[in-house]
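The complex appears here without one of its protein chains, the remainder shown in place.
Which chain is which? They are A and B, in the order written, and residues in each are numbered from 1.
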Amino acid sequence: MVWRFLLTAVLGGICYLDRTAALQVMLHRPLIVGSIAGALFGSFPAGAAAGAVLELLYIARLPVGASIPPDDTGAAIFAGAGAATAAEMAGGAIDYAVVAALLLLSVLCAEAGKVADRFVRRVNCRIAHVTIAAVDRGDIAAVDHGLLAGVTLFGAVGAALSVLFAGFGVMAGRWLPEVFSPGEQDGFAHLFPLLPLLGAASVLSCSRSERSSIFFYLAMAIAFAGILAWHWGFR
Amino acid sequence: MPLALVRVDSRLVHGQVVEGWVPHVMANCLLVVNDDLAANPFLRSVMELAGNPSLRIVFCTLDEVSGAVAEIDRRGEKAILLCATPSDAARILAGGVRFAALNIGNLHFGAGRVEITPSVFFAPEDYESVEALQRQGVQVEVRGTPFEPGKSVGGGGFEF
Partner (left out) sequence: MSGGILPDSVRRAVWRRQFLVQGCWNYEGMQNVGFAYSILPALRHLYAGRPEELTKAIKRHLEFFNTQPAMGSVILGAAVRLEERVAAGEEDPRAIGTFKVGLMGSIGAIGDAYFWGALKPLASVAGAILAFVHPLLGIALLLAIYNFPHLMVRSRGFKAGMEGQERAMTFLKGAGFKLRTEDRKTVAAVLGGIYGALAVWHALAAGASWGIAILYFAAATLLANLFTMMFRKAVSPSELLLLLLIVGLLLFRR
């Protein structure tokens, strides 16, 4: 278990860095982070399933200026680790009631991660002040050091959040299957299909044009008809 | 009234406006009121690239603003008015453009400025302008994007 959390700290820290401080090559997307968390905690497919749903939920919230979107990276670590833990205990089977409950609970991580992000950016103000004061004294290397300090802070907080959220995820993944009696269709299993639907709506809300709305519903109808025809044939 | 929003923003046209407020208030025009920009064709041409077929970007100086608003009204457009400082907003109001609410989005940090929110820092003259606006019945709210709660300033004094 210890090596799992160590790897979570390292890989989670890297993914968190990609979110703001470095690269922005989309390593921080929930599909990827959820899959990694899943692989680390026993079930890659379960983690990926949770991550794929989270991928779109917050997609319409843009990181513009000082406006910080909810932390979907952290949410994916929580839900991915939880889904994988539950699946591992069930011999690999994914229980969608558990996944739905995990995804809904992951909101708390998304909001907590946002608070931590704000904290880092506030501490960075101090780093920037120190850097500027040092440059005033003629210390050129302070620019490199200041940046390194900022990156380190982003990375360290990311690693800590990763371990914390993964820990909560594992706890929730162990506890939730006990709460849900096996094989029973309960409330959360019925809620699961609403989550990808929320994701689809999130994508549509990125665009305001009439054309996009028409194309969205047209594509949905054609795809649905196609899927039915493919699976059922024309009875 | 053709103005859907009147906003003070140091960066004028940027992502929070184009991706946040424009769709939120369903505006199809941005009126940028700024004397420096009106005199700089290069910066204007770059800013125009941020527009699109359903978003016209217009520029005018502080003195021309009432004419520009009348023109937008005549075209039947719904506009967001952008200016750089609260004192510009006060001048616009004095210039005859009525508005009931003022949104303050970004006022960049500088020496001697006081933090109101993480992205809005007031200089002493900003307090004066905001108080002058409030005395004329303008509701002043500090709010970066539609996705975050606003923080009202005012009722005579400032709370910290």
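Here is the rule we use: a residue touches a chain if its C-beta (ideal position, glycine included) is under 8 Å from a C-beta of that chain, and two chains touch if they have at least 3 such contacts.
Since this is a predicted model, take the numbers as computed values, not measurements.
Participant: Have a look at A:Val10, A:Ala93, A:Val115 or A:Leu197 and name the one touching the chain we're not showing.
Facilitator: Among A:Val10, A:Ala93, A:Val115 or A:Leu197, only A:Leu197 touches the chain that is not shown.
Participant: Using the touch rule from the top, list residues of chain B that touch the missing partner.
Facilitator: 11-15, 17-19, 23-24, 37, 40, 42-43, 45-47, 49-53, 108-110, 118-119, 121, 146-147
Participant: So which bits of chain A touch the chain we can't see?
Facilitator: 20-26, 29, 31-32, 35, 44-45, 48-49, 51-53, 55-66, 70, 100-101, 103-105, 107, 110-111, 121-122, 124-125, 127-129, 131-132, 135-136, 138, 140, 143-144, 146-151, 154, 186-188, 190-209, 211-213, 215-221, 223-224, 227-228, 231-232, 235
Following the convention adopted for this analysis, only the chains that are shown with their structure count from here on.
Participant: Cα centroid separation between chain A and chain B, in whole Å?
Facilitator: That gives a centre separation of 35 Å.
Participant: Quick one: in the complex, what on chain A touches chain B?
Facilitator: For this pair, the touching residues of chain A are 61-62, 64-67, 69, 118, 121-122, 208-209.
Participant: What residues on chain B touch chain A, complex-wise?
Facilitator: Listed in rising order, the residues of chain B that touch chain A are 11, 14-16, 19-20, 23, 26, 54, 106, 117-119, 144-145, 147-148.
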